[in-house]
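Encoded as structure tokens, the structure appears first; notes follow it.
All protein chains but one are shown in place.
The first chain written gets the first letter, and so on, giving A, B and C; residue counts start at 1 in each chain.
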Amino acid sequence: MAELTLVQAVNAALAQAMEEDERVLVLGEDVGVDGGVFRATDGLLDRFGPTRVFDTPLAETVVAGAAIGLAAQGFRPVAEIQFMGFMYSTLDQMISHAARLRWRTRGRLTCPMVLRAPYGGGIRAIEHHSESTEALFAQIPGLRVVIPSAPNRAYGLLLNAIRCPDPVVFLEPKRIYRTIREEVALGTAVAPLDSCFVLNEGRDLTLVSWGASVIETMAVAETLSRDGIGAEVIDVGTLRPLDSATILRSVEKTGRCVIVHEAARTGGFGGEIAARLADEGLLFLQAPVKRVTGYDTVIPLPRLEHHYLPSTDRILTAAREVLAFE
Amino acid sequence: MAELTLVQAVNAALAQAMEEDERVLVLGEDVGVDGGVFRATDGLLDRFGPTRVFDTPLAETVVAGAAIGLAAQGFRPVAEIQFMGFMYSTLDQMISHAARLRWRTRGRLTCPMVLRAPYGGGIRAIEHHSESTEALFAQIPGLRVVIPSAPNRAYGLLLNAIRCPDPVVFLEPKRIYRTIREEVALGTAVAPLDSCFVLNEGRDLTLVSWGASVIETMAVAETLSRDGIGAEVIDVGTLRPLDSATILRSVEKTGRCVIVHEAARTGGFGGEIAARLADEGLLFLQAPVKRVTGYDTVIPLPRLEHHYLPSTDRILTAAREVLAFE
Amino acid sequence: MTRVATFEVHYTRLIDRDGRPTQPLPPLAEDRDAMVEMYRAMVLTRTFDTRAIALQRTGRLGTYASSLGQEAIAVGVGVAMTPADVLLPYARDHGAQLLRGVTLTELFLFWGGDERGSNFATPRQDFPVTVPIATHLPHAAGAAMAFKLRGERRAAVCLCGDGATSKGDFYEGLNLAGVWQVPAVFVVCNNAWAISMPRAAQTAAETLAQKAFAAGMSCEQVDGNDVVAVRIAMEAALTRARAGEGPHLIEAITYRLADHTTADDASRYRDDEVVGAHWEDDPIKRIKAYLVDQMDWSKEEEEAVIAACSVEVEAAAEAYLAIPPQPVEAIFDFMYETLPTDLAAQRDALLKEVTRRG
Partner (left out) sequence: MTRVATFEVHYTRLIDRDGRPTQPLPPLAEDRDAMVEMYRAMVLTRTFDTRAIALQRTGRLGTYASSLGQEAIAVGVGVAMTPADVLLPYARDHGAQLLRGVTLTELFLFWGGDERGSNFATPRQDFPVTVPIATHLPHAAGAAMAFKLRGERRAAVCLCGDGATSKGDFYEGLNLAGVWQVPAVFVVCNNAWAISMPRAAQTAAETLAQKAFAAGMSCEQVDGNDVVAVRIAMEAALTRARAGEGPHLIEAITYRLADHTTADDASRYRDDEVVGAHWEDDPIKRIKAYLVDQMDWSKEEEEAVIAACSVEVEAAAEAYLAIPPQPVEAIFDFMYETLPTDLAAQRDALLKEVTRRG
């Protein structure tokens, strides 16, 4: 057990995975001596040496592509992209190859790789450093998309992602990289890759979220509880494959649902969840399914950025609106 | 007026746009002498010469990127990508630049370009030649995403896309490139870029679709009408910005909705439409919103491909299920 | 002004278009069995090609990419490799795939639109044909890195076309292979065309070989219609690569005698006459001339090879045509190691639908 921040938990999970399986490699820009721009790979080069941890040239396509080649050859590469805004040039490799190598060869070649990147806004960064475009990956059959929202789950999910025989895109909410500390049970990977986490139980309303927005969502649940309203909070740790059963069960109980994510609304992954509710959960719904999200714009530069991110205020307003609905 | 197939309508719209505005350029792999692999640019080189129509090297990133540079300099480039499966390496340029140039410079530089590509399955092609991943583009703020489903609308929509001051992704359902002929009113662009097309009116059920699937969807409406059931068919010609008002109005009337698209279900754009119904249209809904889509897999190679595409059979089953719902 | 670096590109041809040596030949060229083996492989490749096109024309195969005219490259590459090496082929490498152990039936199956065609029984570690152009060069760098990390004396061999050299993935792959000094050999099959785009429209570079300089990689040009030149260059590059001396790029110059694919009509963009002239450079004609002139290749031997190849291809085509499609639920197989719940539901729905339809 250790008290860790989220980024430390990522680091610890990488170290654990490398320890337990020598096929695990860490690669990416500045992951070696520098330990990664957010220090997620700090100390790994010293500990595991240059045949396990290596820097790559500044070229995201080939970072993903080389990871695919390594994975097809039996390694378990964990590649870091410095910011989600620089993942777009990995999409072709991830869609056309990582997601399909097993399928295309009927299981002959596989692609057990992890593509990690910090994502999301709120750190007052320059353009392209605050993106939340997880739906780009979450819509690709063959990929798994995992997003932790706390140190303990980050540790468990990453360890399971690395052990997973399928390609995993692992997105880390960098806004909360260092804001929470939590006991992490080292060596065990308790957070499974295929189910949502119910963080708070409640009978009146279901709040569904992932990533950094889980923090504000939990805060709203607490506010509501002071008014005697029970909000069930679901952290969608794994967007794909989506465990909609947990969400449906909750909405069956509460009849009301608000989905919260940082990404722009239109085409965001909240739409998929609402769509499943509109199909399989229609009879449970006692109120419209609201989405509290980023606006359908580019995320603004720091001076206006805070207006863009779903605030507790906006979540609370939506929650009350849904609760008031008859 | 002329009787044209869809691909001929595309060709005619390109010619018309080049005729009326000398800033319009056509570029891409094999668009010149060869006239494009589907002949969409046939004859344009002869007619407008090599300073208006030019081949590019085999490099999709720079096709999109050079179009951005040309557009910022006042041209109106219409770039062709040979198949949607090769658009993935344009995503970085389209997301990071085309969609944002205006926003980033507060209107100083703009990006009036069109990125065209044939898309969809059903032509018994080799891998990567049958993709329907329109949701990748439709989720990007700043882009417009347009998909015609008949020659006349293809002509009008493309002409409007080229005239549009914003970047447009224009996806052409190649399965029906040559299967329908239709009178096209040359020289006029009647199909607006921001509204859905109601192809069939009905009071009992709303069928929402786009691209080649509109054909099967219309066939189902016809079948239903023989049973005295009125299905309203909405062709979402422009996915982004989405005219949800038309869809909502229809569902307000019918209370039932089935969404049909070729793309894989999870994260497909049908989810966005269903999500808007689950919010703004919840009170109208008398039955679950069903999606008839490709499965959440890679689209199979030709030998199994037909099982993947939404068939009239599957659409009809879903429609009857929704109609039977009480 | 100081000169800080100089580079040269060299070109090698050992046997000219009439089958005559252009310079003293390596021992390989004296080895009748080896020469016949390559000849036979080239003839088999072409026989397969002809049959594949015929099957496509009659609707029994999908869109097909012919290797007509560039059999010497695939065969030169295929014979130079050892089983432990790994091939990352592009769409015209049937010859190399066959030499590696992929069966004719598997090739037909692949081009027939069946995923099982990429699940060949041997060689298990070779990559399937990569369709998105140049996207496999990064895989080659990664796979070769795997060999290096494990200290194995193996090499990755990656082929692509002239058009492929324009793409970012090509360059990123080469650059990574260069800086990591991995055992990889890259072969650019310069067949003068990328669909309708002539070589000169791809790049202003005088040679395609020189693209390797951007990656700090050694390179050379060979006559891609001279199977001996291709093989010798490949063997040397592979030996160096396996010995840890780094990657290498070979530009093999040939000509696409066929349409781009069965979906293409090359007469729209190039003169039949020019193509006709290139038949003089036919790599099969060349090695046959060499065999006849230098090795007493007899009419009987020739006929035997032709006949054997036909029989083999015919049998494979029949075997292919007899293979039923996969069961419909195969759509869901191999998406993930284990089927996620929501996919399982979709699978059940499809099976129900199929049953209902009967």
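A few points about this structure:
Throughout what follows, a residue touches a chain if its C-beta (ideal position, glycine included) is under 8 Å from a C-beta of that chain, and two chains touch if they have at least 3 such contacts.
Computed from a prediction, not measured in an experiment: that's the story for all the values here.
Of B:65, B:151 or B:267, it is B:65 that touches the chain left out of the display.
Summary of contacts with the chain left out: across B:16, B:41 or B:56, the touching residue is B:56.
Although one chain is hidden here, its contacts on chain A can still be listed: residues 29-30, 32-35, 37, 55, 57-62, 85-86, 88-89, 124-129, 265-266, 295-298, 300-305, 307-308, 313-314, 317. Touching residues on chain C toward the chain that is not drawn are 1-12, 166-169, 171-172, 175, 178-179, 181, 200-207, 209-211, 213-217, 221, 246.
Listed for chain B, the residues touching the missing chain in the whole complex are 25, 51, 54, 56-57, 59, 61-62, 64-75, 77, 89, 92-93, 96-97, 102-110, 141-142, 144, 164-166, 194, 241-245.
Just so we're on the same page, only the chains that are shown with their structure count from here on.
Centroid distances built from C-alpha atoms place C farthest away from chain B. Averaging Cα coordinates per chain places chain A and chain B 30 Å apart. Look at where the CA atoms of chain A average out and do the same for chain C: the two points lie 40 Å apart.
Multi-chain contact residues of chain C (touching two or more other chains) are listed as 115, 132, 168-169, 335, 342-343. Counting partner chains per residue, chain B shows two or more touched chains at residues 61, 85, 88-89, 127-128, 266, 295-298.
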